[in-house]
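Every protein chain of the complex appears in place save one, which is left out.
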Amino acid sequence: MMGALLAQLPVQTPDVDWTGLLPVLLPSAGALVLLMVRSLVPSRVMPAVLDAVWTFAVAVASLVSVVVLWQRDAEVQAFGSQLVMDGMALFVTAVVLGSVALVAPTLPRYCKRVGVASAELCVLILLAAAGAVVMAGAADLIVLFLGLETMSIAAYVMAALNLRRLESLEAGLKYFVLGAFSTAFLLFGIALVYGATGTTSLDEIGRHLDTFILLRDGMLLAGSAMLLVGLGFKVAAAPFHAWAPDTYVGAPTPVTALMASAVKAAGFAALIRVFVEALGTRADDWRPAVFALACATLAVGSVLAAVQSDAKRILAYSSVSHAGFILVGVQAASDSGVAAVLFYLAVYAVIAVGSFTVVAVLSGQRDDRTGLDTLAGLSSRRPALALGLTILLLAQAGVPFTSGFVAKFSVIAAAVEARSYWLAVVAMVSAVVAAFAYLRVVVAMYFRDSGDEAETAAEAPKPAIGLGAGAVIVAAVLFTVALGVVPGVLESLTSTAAGL
Amino acid sequence: MLEAAWLICAFPLAGFAVLLALGRRLGEPRAGWVATLAMAGSFVCSLAVFASLMGRDPAERRFVVTLFEWVPAGDFSVDAGLLVDPLSVTMALFVTGVGALIHLYAVGYMHGDGDFSKFFVYLNLFAFSMLVLVLGDSLALTFLGWEGVGVCSYLLISFWFTDEANATAGKKAFITNRVGDWGFMLAMFWAFGALGSVRYLDLFGQADSLSSTTATAIVILLFLGAAGKSAQLPLYIWLPDAMAGPTPVSALIHAATMVTAGVYLMVRVNPLIAVADAWAPDVIAWVGVATALFAAGAAMAQNDIKKVLAYSTISQLGYMMLAVGTGAYVAAIFHMVTHAFFKALLFLGSGSVIHALDGDQDMRRYGALRAAMPVTAVTFIVGWLAIAGVPPLAGFWSKDEILAYAWDASPALWVVGIVTAVLTAFYMSRLVFMTFYGEARYGTEVHPHEPSRLMTAPLVALAAAAVVAGGLNLPFTKDLHFLGAWLEPSLFANEAHLSLGAGAQWLLALVSMAGAAIGIAGAVAVYLQHRLPASRVEWPAAARAFYVDETWTRFVGGPGRRAFEGVAAFDANVVDGAVDGVGRSVRAGGTLLRRVQTGFVRSYALLTAAGAVALLVWFLVRTSF
Amino acid sequence: MAEAVFAVAAVLMLAGAVGVVASRNPVHAALFLVQTLVGVAVLFVLNDAHFLAAVQVVVYAGAIVILFLFVIMLLGVDKAEELSIEPIFGQRPLAAVVGAALVAVLGTVVVTGADVLTGLRRAGGDRALDGDATDIERMGRVLFSEFAFAVEITAALLTVAVVGAVILTRRASRSDGSATADTAAS
Partner (left out) sequence: MDLAGLSVGWYLALSVVLFAIGGVGLLVRRNPLVMFMCVELMLNAVNVAFVALGAGLNDVGGQVAVFFVLVVAATEVVIGLALVVAINRRRSGATADDVSLLKG
């Protein structure tokens, strides 16, 4: 009946694989349902906890759909040729949804304490996740752009969501202004690439460049440069990183966790889609540019992390330096590079959510107590929490027996395989410098006695962790350590996803 | 039995796991016993593996036990496997043997400490990591153990972390080692890039196909890593500070085992050194001998008993590197083994002394402890004579062998080596005289006493080893070269051959004996006689005859002391300063970069736009018009 | 004829753009923006994009600029901005350099690369501009076939915008006690 109706239409609508669409459909539908229920049901009937429970449930359900799709073992044309859920898309989708599932349990207590509207936050998180998934699966520059905007606009709002804190509004504004600015660059890039190849479909761009040798490739290359600006901004690659530390510090901490995990993962997925896959034949042109970005990012991230005195800001800059490491994998422009990038993304997403959750637990009533002095003597007040954060930080430093080591190892191995020895050197030197930053946090927790000022804090009740946040931290630490010992489980997944 | 070589690593790991789970419940002293038993079990396994390796034909004494696939990163797949060969088994034997004794000692030493069980958790984890380092069949696995021992060292140095200095020392060790580590990692990746594998046997099999430049680069980078771990110039600075940790840790990690890892690594990769340009081993030899001399000089000016031993360790490690650089791999391992015995002995002895004097480490407040602690004194004196190079104790034989090879390579190396030997004898004698002889300078409220049997038993065992270990590798005839013959399969015929005749060797040995004698005599003159002004008054002629004495006194009190203090000051200011300088320049760079992060959104936009222009310009360069 | 229209539209557009950047009063800037938008619409017409030209005028010049003016009035920020001072050192010269460099680099590439396009496009289909279908029909067909998914995503995008705007403009007054403490602090 429906089919007959459709056949009469003058337009041929594309084929839709509804199962393949589930990873996008579930989060967006979940968001809409939550929005509707929240606006109809009075809040005294429906406790705020349910928002987070619902978000968690939706994320898990979407993850299940990802697993089902993964079993299919073939590329899924989810919506015509516009959304393709291949191995990489599914893996990044899993990272995005996994980050959402990890952040959700920490929300109820946080929102209550800080006074952030939890329903709207959850709606935005789910919609941002949907956007991120679209980015990961996009097979067309227009779709990629729309997914990116859905995710980014939700992220701008979420960054500013702690309306009572001026820093949060500032974070939102900075992120927004610079985001809009870089979006203009990205769009100009899309226009130029479209002009040079006659299409916005990534597949066709790739095919076009494979079959034709452009006599004049200026437009294509200028377009790639602009695309690199726009996507480099999203992943916070220097010199397009300047928003990241300020926004990370100002935004509500769970949102920061999502920005470091899901948003970053989606950004890198787009970077791989556009550069490694569509523009793969022009790798010789863009690799040196990514090389320079990676070097700058590593240097800026690690050096600036080492001189901060605020735990959240240290983590923010370290996130920049991690972006540098992941760029090292992108720069390799090979399947093993992609596999390494995916591995790093998954590992870092978990570490980031874990570390920022610890910060969120300690951040106090206004979500602004994040200086190193608040961590002073944490080892005696909350030994388990201190140990957890220490492990996560060691993982960020790339100490063996943690997942961070294997992640760094594999991106650097990919770089060496691609003969980028100097990049490997820079990466390792920056890892040494960044170790300073992580050590400062550890030293603050273990070796610094809480001074007179913090004495009152010690007398005050210990920071309440809460069941949700506690479970998330434990899960993150376990994941980090387990992968450090037996990374093979995840490595085989990333290799499959990267088509190795 | 060879297939069960994994048991060597499994025992300390099991000990670690048990203590981690139940340590607090087991409490003191049971937690210590569990840890010690784990080490003893590991030692027994090592012995069994050793025996079954002995039972094989020398050419077949190389065996890889594959455990599981560790990092399957594309082509970069790394299996976790154990390489059982004479070299690794030798290392495993003395790591587990000396380790077990030190564990035993620590049961007594850590008595009453609030974190008794935690200490043994770390100690067993350290032993496990060290054994992974030694037995790993690839650079990657060795690196894993390498990092593991680094972390444990860090944890143990700052074990009593309530003390700010300890925390700083731990940090220093961590950072300095990271510097060396990236050398190691780069070497590893380079090797992989060149040969497609990081497994030792693959590397060695294809070493000949390497270009000499690549081999040189790999060797130098590995040496950078080794210099960090084995405390060579200029990366040694963490080791003296590391003495902040409990004394058994100093004995186990910072004297006997971990710090020798760098030497082990260099010996392990001898086929690569053989392919490298000739200047690479020369660099190793000269860095080694310079470290040896420098640290010996610094040791002369120390008053902290553990600092003297720390510098002495650095100095001895320098000898080992000298041996590596001159191709005397057997001598390097030989000295490593003998050094493990006598230095562990000296550290444990100093621990007993510190224990007896309620934690005081300043030798100026020691003296005349011989009577109060006879066992410690006797064993300590054995250790002293061994390190000073007095025949027939172990140190004499191993040091002599190194010096012979040094002479063979370049007499200049030998001269520096022998000067170091004189200084070594001098400062060690000074240590012994100030501690066990002279008059008591400690307060009346202190009552030094012999520690418990638990602590003296390991001392006696180590002293016995320090006496007889020279027998492992006697120079007289080829048949007595036990260690050399045993290690041969691991050295791939890369061992240098001495061109010296027997007579020349005897002569060199005599010179070094004379050196030891001069050193000890000097110390006697300075630190024993001049403490007895009465006797001087009685023998004015003798005092005149002791012109040497006055010279020494004046030299040591005047220019000599200034020189040594200069060395110490150089250490404190320039070298520490260089490390701090790296930190400072990072800080300065950070401060500069922070200025870019103005907080103004428009500045950030400008940065973004400038970046965009830069990228566009780059792509424009690549454009074909 | 077309050249003349192009020239007029271009001048209109660029003058408007300069006006946006240079006018001290935000209300004037918004009006200059309308001028630019209309200029762009004329360029669309020149390229036979009649539908887009209409949308440009209705949505952009109509709705969006009105929204701008609305907020300017709502916040009472229609005061003139002091443009002679630049608090950030070096911002203006650097901005000028970057802007000039952008024009130079992009201009070179774009102008020399423009004739790459000739003959690049595959013939026919719904997408060709020279078919018999009208401008609106052509676009409708492509939007609802090839780009159907993109259209669907805009739904999510607009939802985000609505939810975001509602949250952000709502007064932060969930718990009165903390809200007063907050105002006191600021």
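Which chain is which? They are A, B and C, in the order written, and residues in each are numbered from 1.
Keep this in mind: a contact is a pair of C-beta atoms (placed from the backbone, for glycine too) under 8 Å apart; a residue touches a chain by one contact, two chains touch by 3 or more.
All of these numbers come straight from a predicted model, not from anything done at the bench.
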| field | For the chain not depicted, the shown chains it touches | value | A, B, C
| Out of A:Ala180, A:Ala283 or A:Val425, which touches the unshown chain? | A:Ala180
| remark: Checked against the full complex, the residue among B:Trp33, B:Phe600 or B:Trp618 that touches the missing chain is B:Phe600
| Selected residue (touches chain absent from view) among A:Val16, A:Ala191 or A:Leu387 | A:Ala191
| query | Which residue among A:Glu170, A:Asp285, A:Glu417 or A:Glu491 touches the omitted chain? | reply | A:Glu170
| query | At which residues does chain B meet the chain that is not included here? | reply | 594, 597-602, 605-606, 609
| field | Footprint left on chain C by the chain that the document does not show | value | 1-3, 6, 10, 13-14, 17-18, 20-21, 26, 29-30, 33, 36-37, 40, 43-44, 46-49, 51-52, 55-56, 59-60, 63-64, 67-68, 71-72, 74-77, 79, 81, 86-88, 91-92, 94-96, 98-100, 102-103, 106-107, 110-111, 114-115, 117-118, 120-121, 126-130, 138-139, 142-143, 147, 150, 154, 157-158, 160-162, 164-165, 168-169, 171, 186
| Footprint left on chain A by the chain that the document does not show | 142, 145-146, 149, 153, 156-157, 160, 163, 166-167, 169-174, 176-177, 180-181, 183-184, 187-188, 190-192, 194-195, 198-200, 245-246, 249-250, 308, 313
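The rule is short, and it goes like this: only the chains that are shown with their structure count from here on.
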| message | Nearest whole angstrom, what separates the Cα centre of chain A from the Cα centre of chain B? | response | 44
| query | Where the centres are mean C-alpha positions, what is the separation of chain A from chain C, in Å? | reply | 28
| remark: Rounded to the nearest Å, the gap separating the Cα centres of chain B and chain C is 68
| message | Give the residues of chain C touching no fewer than two other chains, as numbers and ranges. | response | 105-106, 108-109, 112
| query | Which chain A residues sit where two or more other chains touch them? | reply | 214-218, 221-222
| query | Once bound in the complex, which stretches of chain C touch chain B? | reply | 88, 91, 94-95, 98-99, 101-102, 105-106, 108-109, 112
| query | What part of chain C is in contact with chain A in the complex they form? | reply | 105-106, 108-110, 112-117, 120-122, 140-141, 144-150, 152-154, 156-157, 159-161, 163-164, 166-168, 170, 172, 174-175, 178-179, 182, 186
| field | Residues on chain A engaged by chain C in the complex (per definition of touch) | value | 10-14, 28, 31-32, 35, 79-83, 115, 117, 120, 123-124, 127-128, 130-131, 134, 140, 142-143, 146-147, 149-150, 153-154, 156-157, 160-161, 163-164, 166, 172, 192, 195-198, 214-219, 221-222, 365
